[in-house]
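One protein chain is absent from this view; the other protein chains keep their places.
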Amino acid sequence: MMAGGYSLWLPVDVSKHGFEIDRLIYALHILMAVLFVGWGIVFAYCLVRFRQRPGHRADAVVIKAKASKYAEIGVAVFEAVLLLAFAVPVLARVKNQFPSEAESEVVRVVAEQFAWNGHYAGADGVFGRTDPKFIAPDNLIGLDPNDPHGTDDIITVNELHVPVNKPVIVRLSSKDVIHSFAVPALRVKQDVIPGMTIPIWFEAARLGEFDIQCAQLCGNNHFKMRGRIHIDTDAAFAEWKKSKAPGEAPKVSEEDFQL
Amino acid sequence: MSLKAFHVVFVTVALLFCTGFGVWSIRSYLRFGDGVWLVLGAASLACVPVLVWYFRWFLRKLKRVGYL
Amino acid sequence: MVNVKRVAVLCLAAVGVAVSGSDVLAGGPMGTATIKGKAMLSAAKPSMRAIDMGADKACAAMHSKPQYPQGKMVFPDGSIPYAFIYLKDGVTGKYDTPSTPVEIDQQGCMYRPHVFGMIAGQPLLIKNNDDTAHNIHALPKKNAQFNFSQPKKGLENKLEGSKTFTRPEVMVKIKCDVHPWMSAYAGVLSHPFFAVSGKGGEWEIKNVPAGKYTLAIWHEEWGTMEVPIEVADGATVEHTFTYSKAAAQRDVNVREVTVGSGPIARASNP
Amino acid sequence: MSATAEVIPHTVEPHPVTGVYNGKFGMWLFLASEIMLFGALFSSYVLLRVGSAEWPHGYSVLNVPLATVNTMVLITSSVTVVMAWYCLQLNDFGKARLYLLATIGLALVFMVIKYIEYSSKFEHHHYPRTNLFYGLYFTLTGLHGLHVLGGILVFLYFVGPGAGMWKTDPHRYTNRVECAGLYWHFVDLVWIFLFPSIYLL
Partner (left out) sequence: MSAATHGSHAGHDHGAAHGHDLPFWRKYVFSVDHKVIGVQYTITALVFLLFGFSLMMIMRYQLAYPGRPLPIVGSWLGPGLVNADRSLSPDGYNVFGAMHGTIMVFLAVVPLVVGGFGNYVVPLQIGAPDMAFPRLNAASYWSYLSGGLVMFASFFMKGGAAQSGWTSYAPLAVISPGQTVWLLGMVLLITSSLLGSVNFIVTIVQLRAPGLSFFRLPFFVWAQFVTAFLLLLAFPPLEAAAILQLMDRIAGTSFFMPTGLVVSGQILPTEALPHTGGGSPLLWQHLFWFLAHPEVYVLILPAMGIVAEVVANNTRKPLWGYRSMVYAIIFLGFMSFIVWAHHMFMTGMGTKLSLFFATTTMIISIPSVVVLTALILSLWGAAMRFNSQFLFALAFLPMFAIGGLTGLPLGLPASDIHLHDTYYVIGHFHYVVAPGTIFAIFAGVYHWYPKVTGRKMSELLGRVHFWPSLICMNVIFLPMLFQGLQGLSRRTYDPLVYDAGQAVQGWHFVSSWGAWILAIAQIPFIINFFWSAVAGKKVSDNPWDATTLEWAAPSPPPHGNFLKSVSVYRDPYVYSPPGRPSDFWPQNQPPED
């Protein structure tokens, strides 16, 4: 049962922050196991020891079980530790401490039923203006053809490329309904809410090609809303960008028309 | 809480409302100069003494009735 | 990998059927006149980008050459395909609804045909010839919407009765939401006098009864035009529609908004 | 099966500890849930308004004088319903009935004015879908109007087919009118909050 770095437990992690999330998940599962086994031992012991049999009568005297109180306090303390020592710092780092845009790769992702549209600023580093009225089959995000900043922009569908070892800021927005941008391998997930632009960031530590899933029900082909994220070396990333840059308007010959 | 108790609350709220709305309307009149606001404000403020009188009458008349 | 040439031929054949919509029909009065002509563009050709089929590897694998949006096609001589030409006013008779369905094929992640005409109530047969999932989302204004999926190759759905388009409407857009570039347009009429321009922008409406009509043209990119026309029995009238500017009348409420954006979430502002 | 009620304790007589009879307690619980309902709608109103770039002042698009008259009508109707209940306690059914009829009349006046307001909005092609403001205006006042309509039906029942209970079980009848009065006060109170927040602000 192995495919693309997936195993029985957590899948492969290619991000720089992911180990903290994984560590928290491991810690939580250890706590869960301890509690469950602890309860289970008492439980199993009771089942065997206190069965009804002739001559045995239940002991109605209330047992003063300090153990339970300690257990409950222990759980509370452990939860507090998890919350304060693990969850809070991770959350703060992932959600708040954004890298500067100058030092990162900034990508826009416009979700729609049922595709992830990628938008790169191109050589000038400025995103072209977009407007719904320009949306067309060959202009899915509605890039304004009159905006000079937009002429060099790169548009992709269901395909993102990001450089390795460099912070990436993804600005998420949606054309229609709520989607959720999930990349398990990068330990990244963020709902994409129409009417809002929500930035997230991550830094990839390893090369590879991974799934982008839609994690929020978005319609009948929700399951088909799968994108791929390619983590490239700097050189490969630059190369890819170059290959995608829109050059001169293509010369379309009669043979290209297929009725 | 009986209907009497709720009525007490209700009349109090109505009093506050009449005062507030009266003041607000007069201020709107001063701002926009539209006579309608003056009429509304005056009527609303006029309701205040009426309500106070009614309130006292009500409390005296329903003395026997409990609040619970 | 589908043989591109063969697909092209098949599709041309499909357009051919649509062009002569009037052959299939009976019921109302049929005449002997013919109206034919061309659809032309005299304005500058639109700029276009090749469709990025990277969204679905299955789609990309079916094409060896880049695909372009069908609505923006202009032949080197300025003629345009995929214009829908029909008699808008003046047809009086009542025409039967044929029971033979209009076929729409999904092939290479494109609709074949891209533009077609049909008679209100005529069944629709929708086929999936692609090894991927499609959904078929019709966006009519006067008819009932439909939106269903065909998740694998070989599936077909026949829509008839109240499920198909039952009221005349020009045009009904049909879209695939999985592959956002995929679209088709249906001209739903109450009579069989319509045609779709093909190679060289040519079109032909046959068997028209003598009379006065309004001849109209619709094109996805260039908009609509109308012209009064009179035909006598046995006559052939020619008319060339020429779009001189980007008449694109898209009935949209233009707003000053950025696509899918809005206030930046305050809490996580970078 | 009106007879069932006899077997259930505290249908008429108050419970010695809580001090209320079942119906009143139930009515207050129901009003608590109504508070949550209107509270949620008011919160939605606040949230949507705060999130909007622009929002018309209620007084600039809505008919404040008409609504003011409506407010006064509702306040008066609360007075008449209390009086009806008080008259029942004094065993004066005839007068109570008149007060109940007055309450119904005032409620009908409210609905007629509401109708005039709505139809003038429709004449000007202002529908719920026009914008968020009108959407909320129609939803909130419409839901409140439905509550008024419910109240009218209940009072009609009390003066009509339900009035027979006054002969068989006057205490219970009085309690019923009290419960309906509580509901009516709540509906009026909602209006006193709705009026400033929609029409004035």
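Order of writing sets the chain letters: A, B, C and D. Residues in each chain are counted from 1.
In this text, a contact is a pair of C-beta atoms (placed from the backbone, for glycine too) under 8 Å apart; a residue touches a chain by one contact, two chains touch by 3 or more.
Keep in mind it's a predicted model, so treat the numbers as computed, not measured.
Asks: Under the definition given at the start, what are the shown partners of the omitted chain?
Replies: If we consider the entire complex, the absent chain touches A, C, D.
Asks: Write down which of A:Ala121, A:Leu143 or A:Ala215 is the residue touching the left-out chain.
Replies: A:Ala215
Asks: Any idea which of A:Arg108, A:His161, A:Lys224 or A:Lys244 touches the chain not displayed?
Replies: Answering carefully, the residue with contact to the hidden chain is A:Lys224.
Asks: Taking the entire complex into account, which one of A:Leu28, A:Val126 or A:Ala236 touches the absent chain?
Replies: For the chain that is not drawn, the touching residue is A:Leu28.
Asks: Among the options A:Ala121, A:Ile135, A:Val170 or A:Ile231, which residue touches the chain absent from this view?
Replies: Residue touching the absent chain, from the options given: A:Ile135.
Asks: Which listed residue (D:Met72, D:Leu98 or D:Leu143) would be found touching the missing chain in the intact complex?
Replies: Spelled out, the listed residue whose C-beta touches the missing chain is D:Leu143.
Asks: Just checking the interface: what residues of chain C touch the absent partner chain?
Replies: Against the left-out chain, chain C lists 133, 135, 137, 139, 141, 145, 147-152, 154-157, 173, 175, 177, 180, 183, 252-253, 255, 257-262, 265-268.
Asks: Which positions on chain A touch the chain that was left off?
Replies: Counting only chain A, the missing chain is touched by 1-4, 6-11, 20-22, 24-25, 28-29, 31-32, 35-36, 39-40, 42-43, 46-47, 50-53, 56-63, 65, 68, 71-72, 75-76, 79-80, 82-83, 86-88, 90-92, 94-96, 112-113, 132-133, 135, 142, 175-178, 180, 182, 184-185, 187-191, 193-196, 198, 210-211, 213-224, 226.
Asks: Which parts of chain D face the unshown chain closely enough to count as touching?
Replies: Contacting residues on chain D, toward the hidden partner: 1, 3-11, 13, 15-16, 18, 22-23, 25-26, 29-30, 32-34, 36-41, 44, 47-48, 51-52, 127-132, 135-136, 138-139, 143.
Criterion: only the chains that are shown with their structure count from here on.
Asks: Go ahead and note the Å separation of the Cα centroids belonging to chain C and chain D.
Replies: One centre to the other, that is 56 Å.
Asks: For chain B and chain D, what's the span in angstrom between their mean Cα positions?
Replies: 18
Asks: At which residue positions does chain C touch at least two other chains?
Replies: Residues: none.
Asks: Can you list the chain C residues touching chain A in their complex?
Replies: These residues of chain C touch chain A: 4, 7-8, 11-12, 15, 47-56, 65-73, 75-76, 81-82, 110, 113-114, 132-133, 135, 147-149, 177-183, 198-199, 250, 252, 254-265, 267-270.
Asks: Can you name the residues of chain B that touch chain D in the complex?
Replies: Counting only chain B, the residues touching chain D are 1-4, 6-7, 10, 13-14, 17, 20-21, 24, 28, 36, 39-40, 43-44, 47, 54, 58, 61-62, 65, 68.
Asks: Within their complex, state which residues of chain D touch chain B.
Replies: Its residues touching chain B are 14, 19-20, 24, 28, 59, 64-65, 68, 71-72, 75, 78-79, 82, 85-86, 89, 178, 181-182, 185-186, 188-189, 192, 195-196, 200.
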